[in-house]
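The complex appears here minus one protein chain, its other protein chains still in place.
Right, subunit A next:
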Amino acid sequence: MNSTILQTATRYLLPILLLFSVFLLLRGHYYPGGGFVGGLVASIAFVLHSFAFGTQNTMKLIQYKPLSLIPIGLGVAAVSMFLPTFFGYPVMTGLWLEEKIPVIGMIGTALFFDLGVYFVVIGVVLTILFTIALNKEEE
């Protein structure tokens, strides 16, 4: 698809969508949002980019294979799940920093768990969609 309108719009939409996905990720603990939705929005941003510029260009933009995000995300989530055991709590207990950090808010293991989910969702969605898109281009 070679549409100037879409390409110009995508240049502005991509960073905005990515920012929005981070916003969704951060507010997810008490309000609607979270890692899953955030990850979907972020992957939609890249899918939009691939519609406008072609899948090859999007892959160049990301540089890394989206597949490698899956173990990273799983690892982050698993470590945040396992961390409380070092402090003598059961697995998955929420540990929180006492001070609030500006903009981000409270930081705890739940945030890192969500971050892991965020990465896994991006990884899975992009892997599936890129595989389908590349197969189609080959045909």
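Methods note: contacts are C-beta pairs under 8 Å (C-beta built on N, C-alpha and C of every residue); 3 or more make two chains touch, one makes a residue touch a chain; residues count from 1.
The working rule: contacts and distances are computed from a predicted model.
Its UniProt record calls the unshown chain "Na+/H+ antiporter subunit D", which is the correct pick from "Putative spermidine/putrescine transport system permease protein", "Amino acid/amide ABC transporter membrane protein 2 (HAAT family)", "Acetolactate synthase" or "Na+/H+ antiporter subunit D".
Annotation: of A:Ile62, A:Met92 or A:Met106, A:Met92 touches the absent chain (contact as defined above). On the side of subunit A, touch with the chain left out of the figure occurs at residues 67-68, 70-71, 74-75, 78, 82, 84-85, 89-94.
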